[in-house]
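Here the complex is missing a single protein chain, while all its other protein chains stay put.
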Amino acid sequence: MALRKTLRSDLAWATPERIFIKGFDLCEDLLGKLSLGDMAFLEMMDRRPTAAESNVFNAMALTLVEHGLTPSAIATRMTLAGAPEAMQAAVAAGLCGLGSVFVGSMEAAARVLQHALPPPQAIHDIDNCAREIVKAHITAKMPIPGIGHHFHKPADPRAGKLFEIARDNGLSGYYVALMQRIAKEAERQLGKSLPINATGAIGALASELGMPWTIVRGVGVIARAIGLVGHVREELKDPLAREIKTWAEEEATSHRH
Amino acid sequence: MALRKTLRSDLAWATPERIFIKGFDLCEDLLGKLSLGDMAFLEMMDRRPTAAESNVFNAMALTLVEHGLTPSAIATRMTLAGAPEAMQAAVAAGLCGLGSVFVGSMEAAARVLQHALPPPQAIHDIDNCAREIVKAHITAKMPIPGIGHHFHKPADPRAGKLFEIARDNGLSGYYVALMQRIAKEAERQLGKSLPINATGAIGALASELGMPWTIVRGVGVIARAIGLVGHVREELKDPLAREIKTWAEEEATSHRH
Amino acid sequence: MALRKTLRSDLAWATPERIFIKGFDLCEDLLGKLSLGDMAFLEMMDRRPTAAESNVFNAMALTLVEHGLTPSAIATRMTLAGAPEAMQAAVAAGLCGLGSVFVGSMEAAARVLQHALPPPQAIHDIDNCAREIVKAHITAKMPIPGIGHHFHKPADPRAGKLFEIARDNGLSGYYVALMQRIAKEAERQLGKSLPINATGAIGALASELGMPWTIVRGVGVIARAIGLVGHVREELKDPLAREIKTWAEEEATSHRH
Partner (left out) sequence: MALRKTLRSDLAWATPERIFIKGFDLCEDLLGKLSLGDMAFLEMMDRRPTAAESNVFNAMALTLVEHGLTPSAIATRMTLAGAPEAMQAAVAAGLCGLGSVFVGSMEAAARVLQHALPPPQAIHDIDNCAREIVKAHITAKMPIPGIGHHFHKPADPRAGKLFEIARDNGLSGYYVALMQRIAKEAERQLGKSLPINATGAIGALASELGMPWTIVRGVGVIARAIGLVGHVREELKDPLAREIKTWAEEEATSHRH
């Protein structure tokens, strides 16, 4: 069969003696020289990060690693209870839920920001831009991504810290500014406290790093994979899944007995 | 309903103002201070790594991130072709295949080593130990995990580099020694070249770090989640999945037409 | 902790002697009396099908079981190659790709139909309705779900057969009529042949059965789970995955060597 299109992948190739990843010699250039977080940056951005980018990227990703007994973590633990021999499938089950509701919000925040300020960033009327974004969302009855939190009030401590790290590393630019104006404008137009949350800050920082919004969710996927392995480990040591299941089953069917 | 067992998870908890992960204050102690790789160590080992442990752990994990168009990567790309709106499920699909054949071998290597030298490691007759392990596997007609490679000949360059990093960081102990003797002994008993491969080195290094073999596979799961996000990114930019599918479909059913 | 909401599930409950599923006694009412397809109807619709509904539902679902070496099937086979001990994860990997591109189109068709004719169906001006739907999609530059096929030309044989089965069972009503007018109207407005495809027919038939469009994708998920087990079986007997992988890997990286 003739190929209609030449297949081409530039992630890795090898000879018997050497292994190349994105053009770097794995053993000479990367092992012992690049941290795992910086490797994730290389995979997502096609280049090694600068020291400043590394600081920001590692902080962003670290924020998403561990959120305790989330629905994802429970899915992982439930899966492990049934298939303890397949830890990888338990982590996979947990990742499946990183959709529009939880991790998707940082993708949405990045999309809003990047649509408003397509790279390369030029000087814009940020205030007007924020006003229009907020108005458009309110008119369409859509939630504004990246602001407000049901538990972390009056402010999400992670957002402030992430913005501080970005600023300290010279990576707080137009996207951070726009995200901050959006929150202010939303508070003004809606008349209630709506501070930037962790996913809003991450959407802004990912945009500062030049990460296309279409792959921003990947930061969450990577981070949670790490966290879900932590849940596998705790579940192996001190299992919760069966107790949760038994409680839920009894609660939910007690009206039948 | 009365709980039969108290549920208890110690990974994360929060107040509105602060978030704790394994006892550390996320914003004060971790963000901007811990790299993503060291966070993975914290999730898996319940403590932050020393500088030496960090070097070894990051190198181990980095080795597993990107192996090109593996079956896992193809599964991820195929899944993305059908559900581009659910990148997390594409990565999950790729992780599902990290079982006994590919990533499982490093778990097997760690299990063999840790069964032979249960921690705390004492002085053992390493030579005899290696001889027994090899003999037992040959007798049972089981492959010896962690040695030999179909492509990287005469030696897997990653194994040598990982052992060098371990030695340079003072983390080359009994497990590394035993793994090396196993390879030598296997070559002697089987009469062919069987150098230690990457998974053998990783199984040994994980054991040096004190990581129970039951969670060693988790290092591979974390690393590949990173790599699979890289494949998502490349597939979005320059898709291969449909072409591979069309080719495979035509090849496999041509005898029918 | 006080529950904020009473948990309530009515799918199954049991005593030591008896098992109830949706109110039916499993051993007395279902085993040996209900076919697997009709059980799927019961799970999705909360009641047993009539004979006519059973005929239509089983035909709809059967249409989706086996489409050969689809991206989903390849994902399943790739996963099995890595984790042959976890067949369930291989099927899961294949299911992950049943998103907007492949199986999602029948959900989209059902949504369009049910939005246009919300149940209970009343007499409508079907012609006008079809005209508006087509015009709206063309204006928005969105594809009209359920029509056209790249390979089955000039007509998708499955659509005709499914409509025939619906008619023979007295279940060809307004939704089928609307789907057919949409195809005709699209051909008129776009000036090319756009016959109804299998997913269009299934979207229409699901609507005739009273199935909310929000769960229509579930028919595809069920059907493909069956088909993917077929692929697991064939892959175990006569494996393809490694050969496909080797070919793809060499094709995609040959420009590097």
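Letters A, B and C mark the chains as written, and numbering starts fresh at 1 in each.
In this section, contacts are C-beta pairs under 8 Å (C-beta built on N, C-alpha and C of every residue); 3 or more make two chains touch, one makes a residue touch a chain.
If you're wondering where the values come from, they're calculated on a predicted model, not measured in any experiment.
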- [ ] Return the single residue from A:A83, A:L190 or A:L236 that touches the missing chain.
- [x] A:A83
Open item on the list: Given that one chain is not shown, which residue among B:Q88, B:Q180 or B:T199 touches it?
Closed with: B:Q88
TODO: Kindly note down the residues of subunit C that lie in touch with the hidden chain.
DONE: 1, 3-5, 7-14, 16-19, 21-22, 26-27, 30-32, 34-40, 43-44, 55, 58-59, 61-63, 65-69, 86-89, 91-93, 95-99, 103, 151-153, 157-158, 160-162, 164-165, 168, 214-215, 217-218, 220-223, 225-227, 229-234, 236, 238, 240, 243-244, 246-247, 250-251, 254
Task: Residues of subunit A (touch criterion as defined above) contacting the omitted chain - done: 68-72, 74-75, 78-86, 89-90, 92-94, 96-104, 240-242, 244-245, 247-249, 252-253
TODO: Over the whole complex, note the residues of subunit B touching the chain we left out.
DONE: 3, 6-10, 12-13, 15, 20, 83, 85-86, 88-89, 92-93, 96, 248, 251-253, 255-257
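Here is the rule we go by: only the chains that are shown with their structure count from here on.
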Open item on the list: Regarding the subunit B and subunit C pair, does the interface count as same (over half of residue numbers shared) or different (under half shared)?
Closed with: same
Open item on the list: Report the chain whose CA-based centre is farthest from the CA-based centre of subunit C.
Closed with: B
- [ ] Measure off the straight-line distance from the CA centroid of subunit A to the CA centroid of subunit C, and report it in whole Å.
- [x] 31
Open item on the list: Quick check: how many Å separate the C-alpha centres of subunit B and subunit C?
Closed with: 37
TODO: Find every residue in subunit B that makes contact with two or more other chains and list them.
DONE: 68-69, 86, 89, 92-93, 96-99, 103, 240, 244, 247
